Each structure stands twice: as C-alpha cells, then as structure tokens.
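Yeah, one chain of the complex is gone here, protein chain that is, but the others are all in their spots.
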Amino acid sequence: MTLRGVGTVAAVECSKLAAQFKPRAALAACAAGSFAFAAALRLQTTVPEDTLFGRSAKESGFALSLVVLGFAALWVVPALTSIVAGDLFAAEDRYGTWTMMLARSRARSEVFAGKALVAFGYSALAIAVLAASSIAAGLLIIGPAPLVNLSGVALTPSQALARTAFAWVATLPAALALTAIALLLSIVTRSSAAGIGVPVVGALTMQLCALVDGPQALRTALITTAFDGWHGLLAEPRYYGPLVRGVLASVAYLVVSVGIGYRTLQRRDIAG
Amino acid sequence: MARTALEALGVSKSFGPRAALRDVDLVARRGEVHGLLGPNGAGKTTLMRAVLGLVRPDGGRIHLLGRPFDPVADAVPDGVAGMVDTPAFYPYLTGRANLMLLARLDAADADASATRARVDAAIEESGLVADAGARVAGYSTGMRQRLGLAAALLRSPELLLLDEATSSLDPAAAREVRDLARRLAADGAAVVWSSHDMAEVEELCAAVTIVDCGRVIFSGGVDELRERAPSLPHALRTSDDRAARALASRCIGVRATPAVGGGLDVSADAAALDAFVIALGRYGIAVRALERRTRSLESLFLELTAPVDLDVACAIGAEPADDEPDWGLAS
Partner (left out) sequence: MPANRRHRSRHGAALAIAAAGALAACGCGASPITSDRIERAVESTFANLVQLQVSRLKITPLASLNLDVIAACRRRAGGAEAGAGEWTCTVRWLGPDRRPLRDTFDVVVTTDACYTAAAEGDQLGGPTLKASDGGEVRNLLYVFEGCFDPT
C-alpha cells in the first residue's frame, strides 16, 4: 500500500461523488438551511427555548450558530455522515463494479483506504459547510453582538467567534466515528439502505437512551453524547472532561469499525 | 522475460460445501491464445477470478508474468488484464468517463493527457468510438462487452483473460474481437480465451485446457486433443439408417448417432468398423456411402465431458441368430 496509490483511489472516488446528485445536494442544503433558519428567526417573535442559546439566538449571530449546532448534532449529522459513507462500498455491489475496481493496479488495502479517506473527508467538509454557513448567516442576519456564555459571561465578538468555531470542530470526532460505523455497515451488509439507514436510526436511538439518567460509563459509550462535548468550551472556567471522554469514545468506535471493515474487505471473495 | 505469462498450479477453491476448483493447473505461454473450455459451472470463471485476485484460492500457487501473485496482499500487476462475466460500469457516467476513472486507477502518476490518449486508443481498438460519449445506463450488452474489452486493453496487457468475450456480439463484431486476440498473441502477449463456442476455440487456439466439475480433464495442444480421441467419426449412409443404428447399439466399440442432414455418424476404430459393415451386410442393410470425417472439437469435447454409457456387448463377427436369415456369407 502506497500513499500515492491511496491518493489516486481517493481522487477517483471524489470524481464519482462529484458526478452524483445526492452528495452535492446535501452540501447545498447544509449551506442554505442555516440562512433559511436565520431568516425565519428574524421574522418571527418567538425563540427556540428548548435548545441551549435559543433565547439569545435573536440577539447574537454566534448564538444562532450554536443553536444550529445543537439541532444539527441531533438530526442532521448522523444523516450527513452516512449519506456518502453508507453508500461508498455498497454502491460497488449495487452496480456490480467490484470486478472492474479490483482488477486494476491498486491493492485492496489501497482501495479501502482511499474510499475511507473520501468518506471522512466528506463528513468533515459537511460539518465545515454547516459551521461556516451558520456563522455567516448569524453574523449577516442577526448581527455580531457579544455572546453570553453558559456561565453568564459576555464574550467579545472575536472571543465568541473563536469559541463557536472551536465548538463546531469539537463535533468532528463524533461525526467521524459515525462515518466509520456507516462505512462498516456498507461493507458488511453490502446494502446502501442499511449503510445509510442504520446509523441514522442508531443515532436517534442512542439519543433517546441518553435522555435516561444512566451510569456515566454507559452514557460515554453512546457515541451521540460526544456531541455534547462543546458545552465546556462555552463555560467559565472552561472544562474539557466530557470533550476528552467523547473524543476517546469516538476514537474507539472509529478504530474498531475501520479495523473490522478493512479485514472484511480483505477476506471477501468477489464471486459475482 | 519468462516464456510463460501465467502459471496457476494446484489451484483449489471451495465455496462452502461446494468445491469449485480442485487442484487445477493452467499454464499460458506468451505468443499464443490458450483456450479454456468447460460446461457451465465447471469452474472456468472461478479460475479466472482467482488469477485476477478477485477470489482467494484455498490452495495452490499463481505466478503472473514470472512473479508470484498473492490475491489478498498484491494488486494485479501491470500488464495483466481480464474481463470476467458481463462487465459492469457506473451507469451515471459515460463510457469514456468510466474508462478515464479506470485508467487513473491504473497509472498513479501519469499525467492527464497521457491518460486521455490511452483511453482514446482503447476506445478505438474496441470499436466504441460512436458510443463512448453516451451514458452507460443506455448501453446494450454488446456495447458493455466492448467497453469491458476497452477497459482491459487500457492496461496494455501482456496477459489477457477473456471470459465469453463474444457471447453478446454480432458475428462481425465477434470476428473483430478474435482478430484482436490473434494480434495481441502475435505481438507476444498470452491470451486466455474462455468460451462455449467450440468452433471459435478450434479456429483461434493453439492450446486448450478443458475443465469439468472443477477438475482439469485435458490440457495440451489442439492437435494433441484430436489425436487423443480413440476413434474418428465416419459418415455412413445406408438403405435403412434406423435398422443400422439399432444394430450398432448391439455392437461393442461402435457408436452411431443421427447426423445433421441425414445418415449416421459412426464412431468406431478400424476393427470394430469393419465388423460393423460386415454385420450390416449380413442383416440386409446396404451401405451406400462410408467416409471418414475430420473430428470437430465439439464432438471431442462432448465426448470427454459426457457421462459414459455402456454399449450392450455383442461379439465381433458373431453368427446370426437362428431366426435371422442366413446370408450364406462366411463368418
């Protein structure tokens, strides 16, 4: 397995993605969604009171971005991360193109690594688009007023921007873990429906479980609790405990999923 | 440069309880087209998939272009290409776009213009110039086969494996593909040609491997195969073909089947044939024509792979039974 070989596979997969409608549409929806939400908020008088920073969403654009973050982690990110990852391997089964793909000068390990790279890259890109569009929408439509953080301290716009951006970055480990799970399902089930559907349903189920007051270890094992890690970044003093735990859990899920997925692909007979 | 492009020795593969390949050897030399024959389910496609690294054999060794090949760890070496089953492509891309993707996968460091040139050459060689710009979703099976051929040619193969490459092509297109295989062999490549069409293999191949039920039942030159046959068919026309056939079924070493266009095909060695002709006369069946036919591979193949049935024994030169007319001929 060479880096160049992996890079070549990744480039080819990107070309295929770019030619498909769903991945592009999802990214466009991410970008447009934040602006639509900000505009709607501006027009109405009520605020989303059940989300963190909901009450300040009409006062500071940074609060709006954090509201989008809270909502996206619940509903959007699991779907976004599986839309490409859940299909990447299963599509070859659907089209019957494994024979074509593997009878080339690239080892199976390179094919796996290249596809995985693209899946993770797409998820990271989707999060970046959500983050950038929500911050932009907030600043443009609501305004760059100081943000009152979770300990009642007002942050200057530059401080708020840094913390908000960091909060979005803090969702990456969990998002990548979900991506890895979708990848694994795509390889093992050879079905795009399972690769996309199961992570979404799984994430929702995990969040329902998280509402129940269970032991901390169990909560950490639910990958969706890692999405709450950013809270500590917006408190005074900042605390990182939940974030660290979330990152460790995410890494564990990621390593195990990628490991099993890799071995499954290596051992598979493409028998047509 | 190794003389043998492909050396697969002792290859075995089972899918669950079913043994698809049992200790199969396949050797293909450069500069020749090697036929791979066998009934459906014999294991031809599985063998090709093992050679291309798509299926991991349970046992055996595979050497491609003189180097050992490990289906799990290794990528298919440059210069080895194949087309197994009906080739599949991404339907949302054009034929050319599909080939561009595959060409990029092959040569990790070629520049874009070199890749484009290779793709254009492959498209032309496989006769797809008119359709390369259309989406694969709208391709017929024949067009897909041509595209599959183009995909294999992209790799400038020194070893080319073709599985039923002409099954969905019209006769003119099929001939083009056969000419291509001959050209590649003439240029020094080894071509493994798997087919059901015996006439095609006979015309195209110098060497042939026949597999049945996962085992090799013959491997060698086509001439050798012909020589191996225990008997040659004769074309026989008599005054009563039905009676002649019934008589043949009672004689050792004689097999008579109805021939296309009338008469009988008789398989027997010289001694058995002589006895049969004498017996025909004894039973009042006149021989109108008896000529030796050149054996086609088809009948050879069918014989080699058909289940053997035992002929009812009747001694050569036996006396006619009491109730049968005595022709007065000395036995």
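The first chain written gets the first letter, and so on, giving A and B; residue counts start at 1 in each chain.
As a convention for this text, a residue touches a chain if its C-beta (ideal position, glycine included) is under 8 Å from a C-beta of that chain, and two chains touch if they have at least 3 such contacts.
Being a predicted model, the structure only gives us computed values, none of them experimental.
Among A:Leu3, A:Ala162 or A:Leu218, the one in contact with the hidden chain is A:Leu218. Summarising the interface, chain A meets the missing chain with residues 49, 52-53, 55, 59, 148, 150-154, 210-221, 225, 228, 231-232, 234-236, 239, 241-242, 245, 256, 260, 263-264, 267, 269.
Quick note on the criterion: only the chains that are shown with their structure count from here on.
Listing the residues of chain A that touch chain B in their complex gives 2, 4-5, 7-9, 11-12, 15-16, 19-20, 95-110, 266-267, 269-272.
Interface residues of chain B, counted against chain A in their complex, comprise 15, 45-46, 49, 52-56, 72-78, 81-82, 84-85, 87-93, 97, 101-102, 104-109, 148, 151, 155.
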